[in-house]
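Shown here: the complex without one of its protein chains, the others still in place.
Should a chain be cited, it is by its letter among A and B, assigned in written order, with residues numbered from 1 in that chain.
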Amino acid sequence: MKELITLAEGAGGSAGEALMKDVVFPYLGNEILAEMHDGARLKVSGDIAFTTDSYVVSPRFFPGGSIGTLAVSGTVNDLAMTGAKARFLSAAVILEEGFPVAELKDILADMKKAAEYAGVLFVTGDTKVAPKGKVDGVFINTAGIGDIIEGADISPKNVKTDMKIIVSGSMGDHGATILAARHNMKSNLKSDAAPLNKMVEKMFKASKNIAALRDPTRGGLAATLNEIAKAADVGIIIDEAKIPIKEEVKGLSDMLGFDPLTLANEGKLVAFVPKGDADAVLAAVREDEHGTDAAIIGETTDKAAGKVGMKTPLGSIRVVEMPRGIIVPRIC
Amino acid sequence: MEEKKLLLEIHSLSEKLTKPVRFMEVCGTHTVSIFRHGIRQLLPKNVELVSGPGCPVCVTDDVYMDKAIAYAKRPDTIIATFGDMLKVPGSESSLEQAKTEGADIRIIYSPLDSLDIARDNPDKKVIFLAVGFETTSPTAAALTIAAKEAGISNLYLLSAQKLVPPALKTLIADKTVKVDGFILPGHVAVVTGLEPFRFLKEEHQIPAVVSGFEADEILTAITFLLNMVVNNEAKLINAYQAVVKDEGNPVARSVTEKVYEKADAAWRGMGIIPLSGLCMRDEFSSFDIEKVLPLTVKPSPKTTGCRCGDVLKGVITPFNCPLFDKTCNPENPIGPCMVSVEGVCAAYYKYGRASFSFE
Partner (left out) sequence: MCLAFPAKVLSVDGAVAKVSRKGVERAISLMLLPNAKVGDFVLVHAGFAMEIVDEKQADETDALLAEMNGAPRTVFSL
């Protein structure tokens, strides 16, 4: 195999086949993929969930993962947040001409690692190569199919007043890691990128009454809570002191003028659970290796429908607004 | 001192007031901190906080933005700017819009980052948008000196530095502005020291406190101000002694003075204030893009009904502006107060909009 991707690899024919067999299959290969059909024949039973997401990130590699980790965990988590156990994924990879094959292998290795952890198979895929300068290195799209977990009925509309809100761990780790890398900050911060399907299965074993699940990715916790408050037409009140945030994330936020609640997470979830089941669900989250810092951070209320408020340590309440626009460092 | 104790103190002092008081927090970072901590809600009814003109992005006028956008559109140019400036509207466009249309605009954290951009792009003109108050102007001056020493010839500044004390003088002279005390900008005072603020006490007998930005520091400042009002005295108190020295930072000031000299400056909403800004000295004119590549932009006076000027002076709150939360919001800001994260209108929009209660 050559060292750099050329347009030939995207043109089908022998170069494309070599890319599949020599580069992709060693990482993502399985019986279904090995058939090299135009599509995969899959056996499912009952209700399924189906989702897709595209992954574009700079830098492509960061402490705690890469675009490959995100491409698997993001889609697996979208399925998990609909109450489904992810089973099959597709991957479409768009490469820039001249992309280093070694780097592609590193990305595929991260995809393999995350897929094995989540217990999902890549069953179909596609590779295209775009001329130099037309793509920023690599873009990945994955789609996923999962079985709805028995008894799960997840929808923002199921969120009623007097429910508890659980977050599965510290907020903003992924966003802070990426922004630190972009702005020459050094720290021990790591992206939290991880598949959460196992955590979600544990949660449903603890309670079938979980009303809604969300992974607070872009826009962070602030966006997720606002979306749910609006969709369910309930008020949300959270307690600033109870939200787990790592010191480093606070430090970076102080330095560059960010609000940690708007920073992205890639391995965290927010759950809305009836009061009586909250402790059991929290315990289930904490049992999972990605949920050890989970906490109940607030509740839904019949006051201030559609809005999110946060109790400050001073005892006042301030609005948590929907974040807007891109996150850029500021000096004022 | 603990916040709860300070709040109790504030409430007990407020009972001794014979009439309601208004204190102005001059600095936008204070405005944001006050909202983030929900401090207004916790104050007695007769103690009001109004926000002042202390957001450099907000007081930057249309003409400056129009020039920045015009430079940005030149194919041989890279604009280096603080993130704060991206959405500020000029008369027709914004840097963000110019970026979408293909302009090369880089967001930087430190002015010095623009040196690297200039080094990496020797065939481009790199223009740093040097906007700020006394805290930030030394950093722009230091950049200029560093560029000169390094022999970098493709780095320029589009400069609109402003000075806080002359703006305060203009505010006080404005009869529509009614303020019983000032919470002074701690990080400006880090550079200037206390001297430029003594006129508040000496010429106007207005209580003033230099304050830090944490909740307890702001509450401390309010306590000091109330104490002075109740005792009918006017002092200049430095309540941010951990970083503000009486004499300020003389090195920072001399770096600024090396590159800049005082000049009249246009403030959005307040007009031209004499000697309230800085312009680059002739010695550094080869770094001044307006000298190297002069450019005139057509002034296009627009009447939007935006009342940023009155908001910046504390004459009205954003709620009194007919555009607020109607045609003007952070997505589509009409005035600069809605743009900057610490703009008064943006802060009110983000944290104080709509009356709601969870209790």
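Here, a residue touches a chain if its C-beta (ideal position, glycine included) is under 8 Å from a C-beta of that chain, and two chains touch if they have at least 3 such contacts.
Everything numeric in this text was worked out from a predicted model, so none of it was measured.
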I'm checking contacts with the chain that's been left out. Which of B:241, B:285, B:304 or B:332 qualifies? B:241
Among the options B:14, B:29, B:93 or B:159, the absent chain makes contact with B:29
Give the residue, chosen from A:154, A:189, A:294 or A:320, that touches the chain omitted from the document. A:189
For chain A, residues in touch with the removed chain: 180, 183-189, 247-248, 250-252, 254-255, 257, 330-332
Chain B residues touching the chain left out here are 1, 9, 27-29, 54-56, 82, 109-113, 132-133, 135-136, 138-139, 142, 145-146, 185, 187-188, 190-191, 194, 220, 223-224, 227, 235-246, 249, 251-252, 255, 342
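FYI, only the chains that are shown with their structure count from here on.
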Whole-angstrom distance, CA centroid of chain A to CA centroid of chain B, is 38
Which positions of chain B touch chain A when the two form their complex? 3-4, 7, 28-29, 35-39, 41-42, 55-57, 82-84, 86-87, 107-109, 132, 136, 215, 330-331, 340-342, 349-354, 356-359
Which positions of chain A touch chain B when the two form their complex? 183, 235, 237, 256-257, 301, 303-304, 307, 309, 312-319, 321, 324-325, 328-332
